[in-house]
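Note that one protein chain of the assembly has been removed; the remaining protein chains are unaltered in position.
Presenting chain A:
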Amino acid sequence: MSDADPSDAVLSGARAAAPIALVVAVFGASFGVLAPAAGFSPAAALIMSATTFAGSAQFAAVSVLAEGGSLAAAVAAALLLNARYGPIGLSAAPALRGGPARRFFAAQLLVDESWAIAAGASGRIAPRRLLGAGGAIYLGWVAGTAAGLAAGAAVASPAALGLDAAFPALFLGLLAPRLRSPAGRRAAAAGAVIALALTPVAPPGVPIIAAALGAFTGAGRS
């Protein structure tokens, strides 16, 4: 991909993310339906989607509070799920330029899907592509939350539509080109094994953070 025409890179990122932004909007709608049931006012739910912008963590916080859990438990569950953004942010860091504030705010557009779309085959983030992909997914998430809050319980369950299977399929499609190199295959195999092995024994969120260690198998030899 060329940096010759930056606006093109923004558009191509948005275009690549458009289908997944629609899927994200449906999940945003189900967040908008569930949050009020856990004691969130519509404003709180909408502001959470607009500022946190991390679906699984938001669902985790809401469901812990809905089940009568403490605030500390809800925040811990959500942040544990989001701890993977530590390594993800680190992987994006070399590509994000400009002043500290600019880098910090650009990083807020990082979600699993936008990061995966913006990372080229080399694994290096293209910042303009991140802007397009992250922006499209952000709009889908916030607009979906608003629609869910407005529609109430009338929204169909994402699972009944099979949309929970859309996410692994997206990640698989983005993983496929990285399996051509031996280092990529080693890292992928290690990451998957670590994540699955830890799933039954570690709190949600931890298996994916630990899977980052799988990258050492790809880093050892070139």
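The working rule: a residue touches a chain if its C-beta (ideal position, glycine included) is under 8 Å from a C-beta of that chain, and two chains touch if they have at least 3 such contacts; residues count from 1.
Here, contacts and distances are computed from a predicted model.
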Protein name as given in UniProt for the chain not displayed, "Ribose transport system ATP-binding protein", "AzlD domain-containing protein", "RsbT antagonist protein RsbS" or "Response regulator": "AzlD domain-containing protein"
Touch criterion as defined above, residue of A:A14, A:A92, A:L131 or A:L149 at the omitted chain: A:A92
Footprint left on chain A by the chain that the document does not show: 19-20, 23, 35, 38-41, 44, 47-48, 51-54, 57-58, 61-62, 65, 71, 74-75, 78-79, 82-94, 96-98, 100, 103-108, 110, 112, 116, 119, 122-124, 159-176, 178-179, 183-192, 194-196, 199-200, 203-204, 207-208, 211-219, 222
